[in-house]
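Worksheet: one structure, shown below.
For this depiction, one protein chain was excluded, whereas all remaining protein chains were kept in their positions.
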Amino acid sequence: MSPSSVVLRLHGVTRVHGEGATRVEALRGVSFAAHAGELVAVMGPSGSGKSTLLTIAGGLDQPTEGRVEVEGTDLVALPRAGRSRLRRTSIGYVFQGFNLIPALSAAENVALPLELDGTRTRAARQAALRALEEVGIVELADRFPDDMSGGQQQRVAIARAIVGERRLVLADEPTGALDSETGEEVLRLLRARCDAGAAGVLVTHESRHAAWADRVVFLRDGVVVDESGCEPVESLLETSDAR
Amino acid sequence: MSVKQALLALLEQEPMYGYQLRTEFEARTGSAWPLNVGQVYTTLTRLERDGLVEPAGADDEGHEIWRLTAAGHDEVAAWFTTPVARTQPPRDELAIKLALAVTVPGVDVGTLIQRQRSATMGALQDYTRLKRQADASTGRTDLAWSLVLDSLVFAAEAEIRWLDHCEARVRRVATESTPLIAPARFERDEQEAGR
């Protein structure tokens, strides 16, 4: 796998919350990469730092130490506005609680990142409809989130994460609030997106869902303890030189 | 035993000859439990002895065809309506291994668990991949196979969950009393060395 296809790369990322007695090390020297066309699952019990990893990968949070690169851009060096722009253009987020904006229709929710990026409303809507088509609910485009089932809402959320030319999809327990059948649907969509060339990072505590990934990274107490996958895991070895 | 019941269930659909039975069985269960032809014929003989199947002549190519007797039909119906009993836990090598590991001094239980978990995860990923391929088509047989795969997926998941649980228990014991396993054992370099 050529280095150019690395979409997300974390180098020795450490994240410390609080000071003194309340000091918590959420992540300790984590190194990790996700390549184009690859879905990586991050597994660990609650408090293992997996959500922190995701917020840092998405530029919502900054590491205390280390580097975060998305498609070759160092997020840490980027100003806040720049990170926002990256989230609008390169990174898609899928949350456990769907996090749709109830005041906006499905299509508008999906078009949100594009609109925020300044795309014309009409063009943004076209792209949103395409994304909704991809997740199979284009007929619900003008419904509002409150009028949808959980699975439908999560599909809209996925559509929002993949709309436009996003090459990195970050999903935080995307199946958490869904039954196993609907959850699998959602994973299938994520998987398909990665098969189509995007890099995906899936945070979950359920091994059944993690199994959809090409690689599974185990996190314990802010440290990557193991990885498993069918690939001859050369990315695994990178972590040791970061330490 | 399940092979006996499985053959009866297949014959319920239509009369078949021995090799055909084996092929059908494997198609439906995704080769999860390989079955050799000898086993099929032995079982058929035993079923005939018990009056559940009877020969029904040969087909054009001279294969001997078997079909269900009335008693055989009853047996199939009874099987489908009776739940599988869990009277005796199957012997589980992993459970025994862990039970011994925590009692025998000098064994790195943490690494043992993690290595097992990685292995099981690998299997789980394989099952999931098979499932994805199975999902590509939508035949009745594929549904059957997909369900079998699900059973394996859930079993593997249960095992991982159990391993997670074991790990949590072991660590709690370790922090509460004398260190059974050093926390450092979970560090990465140990893992690398273990590979």
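For clarity, chains are labelled A and B in written order, and residue numbers in each chain start from 1.
Here is the rule we use: a contact is a pair of C-beta atoms (placed from the backbone, for glycine too) under 8 Å apart; a residue touches a chain by one contact, two chains touch by 3 or more.
Assume contacts and distances are computed from a predicted model.
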Looking only at "Probable glycine dehydrogenase (decarboxylating) subunit 1", "Phenylacetate-CoA oxygenase subunit PaaJ", "Asp23/Gls24 family envelope stress response protein" or "FtsX-like permease family protein", the name UniProt gives the absent chain is "FtsX-like permease family protein"
Shown chains that the omitted chain touches within the full complex: A
With the missing chain put back, one of A:S5, A:T89 or A:T182 would touch it. Which one? A:T89
Cross-chain touch to the chain not pictured, restricted to A:L116, A:V138 or A:A192, is A:L116
Missing-chain contact among A:V6, A:L100, A:L190 or A:V224 belongs to A:L100
Touch residues of subunit A, complete complex, unshown partner: 51-52, 54-55, 58, 60-61, 80-81, 84-89, 91, 93, 95, 99-104, 108, 112-113, 115-117, 121, 146, 160, 172
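Convention: only the chains that are shown with their structure count from here on.
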Rounded to the nearest whole Å, what is the centre-to-centre distance of subunit A and subunit B, using the mean of the C-alpha atoms as each centre? 34
Which of the residues in subunit B end up touching subunit A in this complex? 114, 117-122, 124-129, 132, 135, 153-154, 156-157, 160-161, 164, 168, 186-189, 191-192
Across the complex, what residues on subunit A touch subunit B? 45, 188, 191, 206-208, 210-214, 216, 218, 220-221, 223-230, 239-240, 243
